[in-house]
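The complex appears here without one of its protein chains, the remainder shown in place.
== chain A ==
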Amino acid sequence: MKENAVQFLFKYGAIILLIAIILYFSSISDAFFSYGNFSDILRSISIVTLLALGVTFTLVVDGFDLSVGSTMSLSTVVTASLMVWYDMPLWLVLLLPLLIGVAVGLVNSFLITVIGIPDLLATLSMMYIVAGLHRTYTEGYSIYNNMPLTSGGTAPGQLSEAFLWIGQGQMLGLPVPVWIMVVMVLAAYVILNHTRWGRILYMTGGNAEAATLSGVNVKRVKTSAYIISGVFASMAGILFTARVGSGQIDAGAPLLMEAVAAVFVGYSVLGAGKPNALGTFFGAAVIGILLNGLTIQNLPYYAFDIIKGAVLVAALAVTYVYAKNKFAKT
């Protein structure tokens, strides 16, 4: 009886929670349950979802990328600076930050697979290094159109309209960032669940030694997961710049824990029991809806971290209680 209850909770708990939250907020506020508000919610979670997808890939291979927040910050200011300081063409503005993501992923995986530092510690160190890099790069200032430069004069460039469209435009009735998010979630889902690559990623995470003895080059697999994570973080940074219209410093840092929470909420969606793309999206949605509803309720923003932390704890508790039951000795 008790076991069945745990099973049921694990499988449908997250969905029931989501429905309960929606029903509750709808009942106390008319503004909540509307097309406009839901499209707002989706737009607000699009950046976190991209970040969380990267974390998902690293968790799948039994790693953990804590540097995604900093990588996003770096990508945010680099994107802005390329336009504002250097007046570069759009394609370069989009490409260079992605290459930075690849580079961070490569350094992470070098530390982990070649030197042998545990994933959490290696990416924790990188989190500091990358955060420091991005502050040094901007000398601590945010980057905005025609900003005054420390060397005198004003910056030559501006964020272009075409670029801002990525973050602020509408397409087929939904904001562009939502489309980007949907495409990326689906791509990640198909890759992880239906392709050979996804299988190799999951199996490597399940047992690296057995994967090696089955002919998998585990180092290469882990490296690719960290590169993917870096690229997703960079995309989140580009999107953030386009959304806000300037290169804020420390944009990614507060989003790290939210992304991590989204992934762990995702563990328990439909009883997957492991990191998965759709679950991650769902987790981001739960957190987004919760925060949106609480904002409508006038909860002060500085209390939001309590909510995010509580969601993370709840998700972890469900995951670990379930794992304990599922794999207990029979």
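The rule is short, and it goes like this: contacts are C-beta pairs under 8 Å (C-beta built on N, C-alpha and C of every residue); 3 or more make two chains touch, one makes a residue touch a chain; residues count from 1.
The criterion applied here is as follows: contacts and distances are computed from a predicted model.
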| The hidden chain: which UniProt name fits, "Integral membrane protein", "NADH-quinone oxidoreductase subunit H", "Sugar ABC transporter ATP-binding protein" or "2-aminomuconic 6-semialdehyde dehydrogenase"? | "Sugar ABC transporter ATP-binding protein"
| said: With the missing chain put back, one of A:Tyr86, A:Trp197 or A:Tyr320 would touch it. Which one? | reply: A:Trp197
| request: Specify the residue from the set A:Leu95, A:Val183 or A:Ala210 that touches the hidden chain. | output: A:Ala210
| query | Please identify, in ascending order, the residues of chain A that touch the omitted chain? | reply | 3, 194-200, 202-203, 206-207, 209-217, 327, 330
